[in-house]
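The other protein chains are all here in position, but one chain of the complex has been omitted.
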Amino acid sequence: MQPDWERYSCQMALPGFDEKAQQRLQDARILIVGAGGLGCPVAQYLTAAGVGNITIADDDAVSESNLHRQILYTPADIGSLKSVVACERLSLQNPQVKLSAITKRITSGNVSQLVNSNDIIVDCTDNFETRYLLNDAVVIAAKPLVYGAIYQFEGQVAIWNIVNADGSRSANYRDLYPQVDATQIPNCATGGVIPTLAGIIGCMQANEVIKYLTQTRELLAGKVLVFDAQTMQSRIIKLNNNNTVITSIQPTQEVGVIDAEIAKAGIADGSMQLVDIRTDQEHDEFNIGGMHFELDELADNLDTFDPQKSYVFYCSSGKRSAEAVKLMQEKLPQVKVYSLKGGVSTW
Amino acid sequence: MQPDWERYSCQMALPGFDEKAQQRLQDARILIVGAGGLGCPVAQYLTAAGVGNITIADDDAVSESNLHRQILYTPADIGSLKSVVACERLSLQNPQVKLSAITKRITSGNVSQLVNSNDIIVDCTDNFETRYLLNDAVVIAAKPLVYGAIYQFEGQVAIWNIVNADGSRSANYRDLYPQVDATQIPNCATGGVIPTLAGIIGCMQANEVIKYLTQTRELLAGKVLVFDAQTMQSRIIKLNNNNTVITSIQPTQEVGVIDAEIAKAGIADGSMQLVDIRTDQEHDEFNIGGMHFELDELADNLDTFDPQKSYVFYCSSGKRSAEAVKLMQEKLPQVKVYSLKGGVSTW
Amino acid sequence: MKVTVLAFGIAKDIFGASSVEVEIPGDTTAARLKAVLEQNYPRLSKLASYMLAVNNEYAGDDMHIKTGDEIALIPPVSGG
Partner (left out) sequence: MKVTVLAFGIAKDIFGASSVEVEIPGDTTAARLKAVLEQNYPRLSKLASYMLAVNNEYAGDDMHIKTGDEIALIPPVSGG
């Protein structure tokens, strides 16, 4: 045993987990996309277990409402970049691991290079656009992708695009969900999420990564695990053979964001109008004026918008308003729309 | 909403998780026994979620081989007391939580007072003696106990001793396993454990605690969940009605420990003899001499021991040798036996 | 025949319940069941896609539905 492997002795005592397995972990290059509720436990356990090269990609800063489930961050980190804080903290936890932060957003422009320079990718994102982007990129690059997603008390886990015995590839995300209208699916800010679910699903993702790299036993390939933290029931659903053809990556849609200061000036001179796309309850509790449609009702109210005007969509963080802007750009390209950067709290 | 509850907004957005639920978390007093593989994620997620008063009991120090799964500790913490390090680190994560460390071992002498001064207890221990001690104490004190245990790729989770609709109590650990011969069940040092399993089972325990305190939905009461991290299959086993009668706590057995220096002197003057009770493989790799029996073979070799002599049992940490000493004290009370403190590495 | 469809995620909100009973013709397919569900609950079709799992197997459009099958409707989930 290598002299500095004493820390791994309790996992190397496992049946089938020999020195070669530990060496494969140490040699591996892994990309974790998203350092939020799922990314925190994934990065924490893979660092602890000695995965040699870990890249964490996230362009978001820590906010107070992250702290109930994103366990790598403290109140002192609010406003700092998640990927940078996570790498700093994890370097202390295991100095043998090489950790790198990517603070840029993953787009159609940089995804292929990132996917190609890693052995396995972990999808810990919080939005459909990046999920599909990663999925399509790994299918094209022939790399495995460990998927996790959570909402309220329910989570999903799978490993996509594994080589089958006959050389074909196991199912990927588009075999499960060919496409999604992101404005129709509430996220955790709207519907909430139980923090322990993020921990359970994130640890299950890290577990698939370790099993894949060490070549110990069965993977969730050609299957998806659906877990309910209320009843603790889980079901493993067998998927059909991979038959979705993916040959190109969809270009990332640019979303025009606007700072509160500039938006305020536009509203003062009458050239811009605010649109709250949060829930009725959020709107009633506090709002900064303007029109109000819940995000999932926006598509039914397109005739309200005047092509002569500009609109500033707002929500609590800027995430849902970005989805609104994407929908508007697609359905009413002639209307000028912005997403309020950082959300209503910056007003 | 209380002004300092912004950090909990994403869990308070859950259906059924109102301000009263958050207040119940904040008012709760919880005792976590064991700050190892299970205790780390349990404490981390309950701190993040705002459980108001958390006591962490562990008399052990951080060792290097803990670090692959005990994610609150860094190499710089090796030798420091786990409960103290854990409380320090978690205080930074959520300064709103009152964290207290107990560095004494939980024994029949102090368990009742500790159990009585908390609302719910979490069993994150790594030995049967403390598991039974906690179980019996909560049954007598009529408190709930969240159970978790792991070995290799398999884990178990349950909540014991919950009030049923008819006023009776749900099953407890003795309804599942009335008693256990601890020398016959290998622990993680011998058989290994996959670090992510500790994370999954620990997060499931924290999840039961949150559901219990917030009164949101079903608990694993009258049931035990058995999870396999290789296949990701889990099964929930329905238990019989609680029918084990527990009216007293078994006195904690004192184990005589001995320092390497004193043991060396005893061996030099011929009054003491060493007994390695590790596995054949561990013995072959490195040993410090003396007799050798694997722990689970000790009971079959009692006629080897001479009542005129003293014996020093050793293993890697002092845990298995303590089990050996307990067995000897029970079966051959006339023979003088010690457990080598800190294990073979202190020799 | 009557079948029970278990709801996951946003489908619970759409159904207003954690499961619904629907009446479908005797020998029918997953595609037909989806059509009936989308007629009763138009918000379902707005999701663009969702998974129907029959006895823990992904139900392609031509999978046959039988009495006693366990049917789950599992929409996409975005959070992380």
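A, B and C label the chains in the order they appear, each numbered from 1.
The definition used in the following text is that a residue touches a chain if its C-beta (ideal position, glycine included) is under 8 Å from a C-beta of that chain, and two chains touch if they have at least 3 such contacts.
Please read these numbers as outputs of a predicted model, since none were measured by experiment.
Among the displayed chains, contact with the absent chain in the complete complex occurs for B. Touch with the chain that is not drawn comes from one residue among B:126, B:208, B:276 or B:294, which is B:126. Touch with the chain omitted from the figure is made, among B:105, B:235 or B:331, by B:235.
Only one residue from B:184, B:250, B:281 or B:301 touches the chain missing from this view: B:184.
One chain of the complex is left out; on chain B, the residues touching it are 34, 36-39, 124-128, 131, 148-152, 154-156, 175-182, 184-188, 191, 193, 226, 228, 235-240, 296, 299.
The working rule: only the chains that are shown with their structure count from here on.
Centroids built from CA atoms put chain C at 44 Å from chain B. Centres computed as Cα averages put chain A at a distance of 34 Å from chain B. Contacts with at least two other chains are made by residues 152, 188, 191, 193, 236 of chain A.
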